Every structure is written in structure tokens, then in C-alpha cells.
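One chain of protein is taken out of this complex; the other chains stay put.
All chains are identified by letter, namely A and B, in their written order; residue positions are counted from 1 within each chain.
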Amino acid sequence: MATTSTRKTISVEINGRTHERDVPASMLLVHFLRDELDLTGTHVGCDTGSCGACTVQLRGDAVKSCCLLAVQADGASITTVEGLAGDEGELTPLQQSFNEHHALQCGYCTPGMLMSATALLEHNPHPSEDDVKVALQGNLCRCTGYWNIIDAVVAAGEGGAR
Amino acid sequence: MTAIETEAGTLRKGAAMGQSVPRREDRRLVQGQGLFFDDVKRKGMGYLHFVRSPYAHATISSIDVSAALELPGVYGTLTGDEVAILTDPFFQIAAPPGAAVKDYALAVGKARYVGEPVVAVVAETRERARDAAELVMVDYEPLEPVVDARAALAEGAPVLHEECGGNLSYAGVWEWGDVDAAFAEADHVVKIDELHFDRFNSTPLECSGALVEYNRGTSQWTMYTNNQFPGFAAIMMGPAMRVGLDKLRIVTQDIGGGFGNKITTHPQLVACCLLARKLNRPIQWTEWRTEFHQSMSHGNERWFEETEVAVKADGTLLGFRTKAIDDAGAYLRYEPLGGVIWSQVAAGLYKWRNLRLEFTQAMTNKAPVSPNRGYSRMQHLWFTERVIDIVAHTLGFDPVEIRRQNYVQPEDMPYETPNGCVYDSGDYPRALELVLELIGADTIEERRAEAASRGKLLGLGIGSTLDSGTNNFGQSQLINPELQFSGNNEVATVKLDIFGEVVVTLGTTPQGQGHETTAAQVVADILNCDVNMVHVRAGHDSYWNSHAGFSGTYASQFAVTGLGAVKGAADLLAGDMVKLASMVFQCPEEAIELADGFARIKDNPEAALPFMALGAIPNANNAGFPEDPPTMNRRFVYRPPFQVPDKERKFGNLTLTYSLQMHACVVEIDPETGVTEVVEYAAVDDCGVRINPQIVEGQVMGATAHAIGAALWESFVYDEDGNLLTPNFYDYHVPHALDMPPLKTAAIESPSPFTPLGTKGMGEGGGGGIHCICAGIQDALRAAGGAIVTDSHNPYHRVWELLSDPERSRGSVEVSSR
Partner (left out) sequence: MLLREVEYARPATVEEAISLLSEHDGARALAGGQTLVNVMKARAASPDVLVDLADLDELRTISFSADQSALELGAMVTNSQVIASSEVEVARPILAEVAATIADVQIRNRGTVGGNVCVNDPTNHYPPLLAALGATFTIRGVAGERILAAEDFFLGVYVTAVEEGELLTTISVPTRKPGTGDAMAGVTLGAHGTYLVSAAATAGPAGVRIALGCVSSVPVRATAVEEKLAGGDLSEEAVRAAVAGLGARLDPPSDVHASADYRRHLAEVSAVRAVLQAAERAKG
């Protein structure tokens, strides 16, 4: 019979590495990543689950880590932006495509965009422009207007997925 | 989305300048390795949460923090009483009556807007600080709030700052030419009761915040923060905190968007500084989205009342009169500079010579305003574009022809406006022609018919706008003659390190504009080396970067001031390198050239010194020279050529460059609902010589997206009690990827004759999207009642009102003709 408690020891696999930590149940997953594990690539841009800057992949699916408690991620496998590039810093075709297409300016929304786009390309390796817009609808950007981001993801799809 | 390039500038471009060099900032940002303030951590840091006023206007009769302090893990608090003892009120830019405003890091004695920080609580975790904040007991006695600037100026209105005697912060009359004569000469006078530019801002995705440390031994603070104008912040903070500016070190690296909204964070930074000292631990403050919306940097809301436009029978605009009422919110932080900055573009793009604007600014119980992308010029340019569009609409002129006819013409450039500003260059008619081509204006009637067959109203809108850049801060004296600010500056250093690496430091604080890349491009071409040999330091550190009073990234100026400083320093370094090579080779300097990463003898290229040698000699191998070898470390302060403006006439050159943006859109309106969709969009940009065309285009796109959001969805709406009804992204809808129209862009390069590289500042954009969407909506509504658009912000319900009751808006415009 499950008991209730205000804290829990969780085990989460992030970018291929397992982390075990004792966390309060009230801790958001995004704060767990940023404050507890020092994975500061995932960002916070709002407080209503609207902006997507906190997007990570949970079991491959794009989710907003500010809309999840860390305890809900117990036993799960997560990929953050830090898990995209290779061990020697080799950028993925998607990351390179962002650079080529000037798909980022301040870079704050970029990790979330990359995670949503990576999840898309894993399910749909050659997305159309419309597919990309739907996939990125939950990621707000205030710098680019999205046009270059959409081009970058479509181009990455044409070149082959991650 | 297509891009068409047109005439290139005549100014020199090398291998790097003028190329869309991919940004070097991207490598760290796409890996999540950017360093934003919230990424900075210190052992033992305390997290700060502000207790904020739930009332728009209230006296604070008592504050009890004892329950909060009893909570385990709470480190301490700060109240307004302490702040009033430890600091002096912030310096005010305003002359009396605004000068009497007392503005502190926390509310002192009174709260003046919902969300105003009243108490700061610091605890060992973020959540604990939030919990403790709920235990702070503040006794408020609510007062009647005033939330409309016009009501705030009326007799008997509740007064926010008693010392000011009323809510007026600044009033002035701005008049040039012979306005009465112009109206006497007019064949038509078009009167517009009211035009209203709404309150919104750019909501950068990263909110404000800081990690502040205090060094007890040296009494010096270090602030890791995202303030985009550290020079201004320091000037505000130092005197208030009664410390020299050298005690305030501001460090920025990556900033998640600024758009002007991260200029006035100094009150919160002072609170952090005081707590860092009081509690002897680093203080971490993160502003959350709702807090940002409630309290940080709204854009100026402005009414233009009783506008009159003098028009000749042939459509020539002779002049205008209007009364501008500006809403500054509860405190004046960068205001009332908005009261003069609009005059950089007083004439808009038009040739009229007789202008009169009475500018009155009031304080209200709403969030304090601060610069927002397009600051104060956007409001005025929107006004001029509405004017010309409404004149066309009511007098039966074609909106394209009347613009063409009244634009300042390319042969008039450089053009001195009625108030002495100088438009440096630009071909407005050519840009208009180009944007019409991009939007397919010649097929608009067919598209209108096709849309009608689907039950939709279709409209074409044009918005022409200017992005004035590189301020002359002397204009501040036009709203307060006692101020001692004038001119402008920016600083850069360029050096050769001991192994020949070229290292550049900037005084700027970019928030996505790609300074590291464009600065490298300029230096690479001047030194004639590969752009990858030039390293530009990321971020700004006020201790270690050379900077000056105006350093920062704001007001569309980097390509002039920042790159002007970079060019100046690089030119000096190039001279040093040539000189050193001539000393080594014992030949005249004229015989030396810099090429391919070497300093070499022109006639004997084999005799070449690599950068490494040039760097090593003065650093580590300087014996044997009869005179000192140049040090290979140069600093340059770029100073634009400005005079102090004439305060009497309010006349003079206020900005060095004028970029142009010409926007056009096609909108479709659902006449049954008022839902408006932008279905096509085109923008032409002319910012003079473009150092990195892709970066420039990125700025044009971003400004377009901001303008579309402001035109249709984004507004800070208050109820009559001063509660913000759009305090987060649920109700303040930021457009996303599905909301954006297809976009075509093009560029013209009309070099500026006034700048070191022929570049012009750009980036703010001038709000062109707002202007053209208003025009598009008005055009679409011709077929359904002919309403006139008088608001900058046209959400569905407003368009519905224009459809349901067109007579009301039409009735607000009156034409008298002779």
C-alpha cells in the first residue's frame, strides 16, 4: 500500500546517466534539472506552462518540465539539450541547421525548440513546414518570429534526422 | 519566405563584412551552454522573493516580518523603512514637478501599483522564500487608484506622489514652422478626435534577475544580471546607495532578450545589494513571468487628442496639431525622456514643415513604463501613419499615392526636418515600390473578390516607419534644462595577445544581436585576417571591459557606436602592427601592408611577420628597440558628432542615423466574428551598409513578430481597480509558430554618410507591423461600414465593434473644407 510523504528518493536517467536524489514532492522537474543537477540548459520563461522554454524529452516525447513534478519522473528516461551533441561536442544536424539558418538570437528559447524539434524528427524524419509549425506551437520565441526556426527544422529533416 | 537583395552599399566591404557569417554565439547556445543569470550559483546563496502589493494604491501602515523570520531556513528580510534609511531616492531625470518623485528599491510608506515590491524575503530555497513571503503581514489602507492618464490629470484625481502636487510628470509644447499659416493655407482640415496607442511590451522570454555578491573586505558588489544598460543602472544605483560607481560591478553574459525591457531593473538590484550586505551571503533573485508582467517595463500608452491635419487639394500634407497624453505608470525611471525621444521622428517620413505637439505625461497606478522596442518613436510614427491613412480614407486619396507624394524624397537627403533632425539617407519611394511588389499589390482586387467568395473581408495595409538610432543624449536637456547629459559614446578594445590571437572587448551587452560575430567581421577586414582569428569576449563585465557612461545595448545603435568603437580600435591596432613591422624590417611604414594574417613588405611578401610575432615582441621580447614598440593593445571611444540641441527652439540633431522599414500586409477579417488573420506579409529594410545581412534580417523578422503580436493580441489591460487582467501568458497571448503569416523580405542599402562604416543602427524596427495591420484592417472594413481604425491594438472584440458600429469611429473624424 502506497504511503504519502513530502519527500521521495527518485532515480531518473538523464542523457544516459542515472541520478538518484532525495527531493521534495513540491519540486518541479525543471528546478530539479537546473538547481539540483546543474543542467542549466533547460530554461524557465513563464509560470503557466505556456512558453515551452523548459521542454525536454520524456521517454522520447516532448514535455514541459515546468508542468511536471520531479517525483513524477521517477524511473523515467529524459533527454535534455545537453544530451544532444556528441561527447566531443559534435553538433547534431539539427543544431547545425539552427546555426546555418540563423534560427536563434538570444538563445533562451533554443533548448526548448531543439527538444521539440528533436522529438518531432524522431517520429517524423521528413516533416513538412506545417508539421514543424504544429510541433513548435508550444515553444514561444520573442526574437526570431519563428520563420528561420521553421526553415532550420525543415532543412534538418530533408538532410536526415538525428 | 524569400529574400531579395538589392543595391549594395558603396562603402568598402572586405572578405568578412557584408557576409552572412554564421554566428559564433550559436555553438554554446545550441548546446544549452549559454550563461544566463539564473545559471550562476554560489554556495550558501539565499533565494529572494518579493512580497508585492495587492493594491494599486494604498498607504502601508505597518509591516510585520516576525512570522516569516521564524520559518526554518529563512535568512532575513528587507523592508521599505530600512531602504529609506540606507539609501537615498533614485535620481530623477524630470524637472519639477516630476523631479519630486521619491523612488526607492522598495515601496516606502505607500504602494502605487499592484505588484510593487514591498518586502524582500530571503531563504535557503526558492520555495521556502515563497512560503515565508506569505507569512509577512502588511497592513494596507487602500486608497482610490487612478488608471487612466487623462483622469490622472483631471482636477481632484488621486495623487500618487504627494510631493509632486499632482500626477503630472512633464508637459511641453513642441512647435516648428508656422502652424497657423499652414492651417490658413489648407484646402481641407481633417480633425481626428482621438488616436490611441496601447500599452504592451516585448516580454523577453527570460525575465529579470540577478545573483548578487558582496565583498566585505572591499565593500564592493558583483551583480551577475541581465540588465542591458549597465551604465544607466550604475548611475542610478551609486548615488542612491551612497557608494562610488567603482563599488558596483555588473557582469552580463547571455541575456534572454531585452528589447529595452531590461533597462530599469535598478530598484530590484539595489534590494539585492542591500540584502547581500545585510545577510552576508550571495542573493539570488529570479523574477517570474507574472511578476514581470505586473511590474517591469511596460511600453508607453499614448493618446493623441484633437488632432488636426492641414491638407492641400492635391493631397500635400502641410502640417498637424495634436495633443499627446502619455501614461508613465507609477514611477518615472527612464521617463520623462519619452517626452522628447518621439521628436527624433516628429515629421515621420513626410515633408510637412509645420508641426505642433503638446506633450503631457502623467503618472498612474500601473506598472512603471520603461523603454520598449521602438521606444516613443513607434508611438509617434504610428500616429503619423494613422494620420496619412485616415486623411487618404476620408478625402478619397489612394493610400499609396499620397504616401509617395508626401515622402521625403531621396534627392532631399540628407534632410533636415522642421526640428533640426537630419535624416541621413534613404529612398522611401523605392522601398514602397519594392514592398508593394513583394506583397503582390497589383493583384489585390482579385484577392479581395476571392476572399469575399469565402465570406471574408480582405484588406491591404502599408506601414512605413523609421528606426532612428544613436541618440544624442543632449535631447534630455529639452525636457530638463538642468541635466548634464549630451552626446553618446561606446568603447571597444582590440589587442594582440602574446600568441597573436586578436582579442576584442566591447562595452555593449547584447541580448541576441550577434555582437561577437559582427565585431569579429569588422576587425578581420581591417586587419586583413581570417574572421576566425578574431576572438570577441562574450559578455560585459563593468570591471574588466572598458566602457563609458552610455555603454550598453539599446536604442538601435550597435552598428554605429559599437562597431564605430571597434573600427576605431582596430584601425589603431592596424597602425601599430604596421609600425612594428616597419621597426622590425627597418623600412618605411608605407612599405608595409597587412594581408592574409601577416604584416609584410608589399614589394617582398616573403618578408612577413605573422600576428604571433607581432604580439610576442611587445609582450615578451622588447629589448633592442631604439623607441618603444607599440603595445598592440588599443582602446577607442567612438563619439558621434553631436551638438547640444537648442533648448529654446527644441531644435537640433537628436539621432545620427535613420533606418527605414517599409511593411505591407494582407489581412482577412471574418465579418461574423471580427477575428482577424494576417495572411501575407512583406517587409523591406534599409539600414545602410549591412555587416551581416542574415543578422539584420533576423532583427527585421523579430520586430515584425513583436508588432503583429501588439497589433492583434498583446495588451496590458487594467481594470478600474488597477488590477492587471493580462498578467501572464494565459491571457497575454504571445503569437506562436502557427500564428505567423508567410513573410517575404528584401533589403536596400543606402549607406549613412555620417557613420564610420556607412552602417545605421537598427533592431527596434519602429513598429511597422502595427502601422500596416491597422491600415490593412481599415482597408478591409471599407466594404463593411468603412470604420476608421483609431487604436493601435485591434483584438477580435475591437474589430467586431468596428464592424457593428462603424459610425462611431467614422464620427470621430471630421473634415472641413473650403
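To be clear about the criterion, a residue touches a chain if its C-beta (ideal position, glycine included) is under 8 Å from a C-beta of that chain, and two chains touch if they have at least 3 such contacts.
Here the structure is a predicted model, which means the values were calculated and not measured.
From the set B:Ala95, B:Leu395, B:Val675 or B:Ala783, the residue in touch with the chain omitted from the display is B:Val675, counting the whole complex. Contact with the chain not shown here comes from a single listed residue; of A:Leu91, A:Val134 or A:Ala155, that residue is A:Val134. The missing chain, though absent from the display, is touched by one residue of B:Asp81, B:Glu127, B:Glu501 or B:Asp646; that residue is B:Glu127. Contact with the chain that does not appear here is found for just one residue of B:His733, B:Arg782 or B:Arg810, B:His733. In the full complex, subunit B makes contact with the omitted chain through residues 49, 126-127, 129-131, 288-290, 672-673, 675, 713, 717, 725-726, 730-731, 733, 735-736, 738-739, 795-797, 800. Residues touching the missing chain, restricted to subunit A, are 1-6, 8, 24-28, 44, 47-49, 52, 55, 58, 61-64, 66-69, 71-72, 74, 116, 119-120, 134-135, 137-139 (touch as defined at the top).
Criterion: only the chains that are shown with their structure count from here on.
Each chain gets one centre point, the mean of its Cα atoms, and the points for subunit A and subunit B are 30 Å apart. Residues of subunit B that touch subunit A in their complex: 1, 20, 22-23, 25-34, 36, 38-39, 41, 126-127, 202-207, 254-257, 259, 286, 288-290, 511-514, 694-695, 697-699, 701-702, 704-706, 728-730, 734, 736-738, 740, 743. Interface of subunit A with subunit B (complex): residues 24, 26-27, 31, 34-35, 38-48, 50-51, 53, 80-82, 84-85, 89, 91, 95, 98-100, 102, 104-111, 114, 132-134, 136-151.
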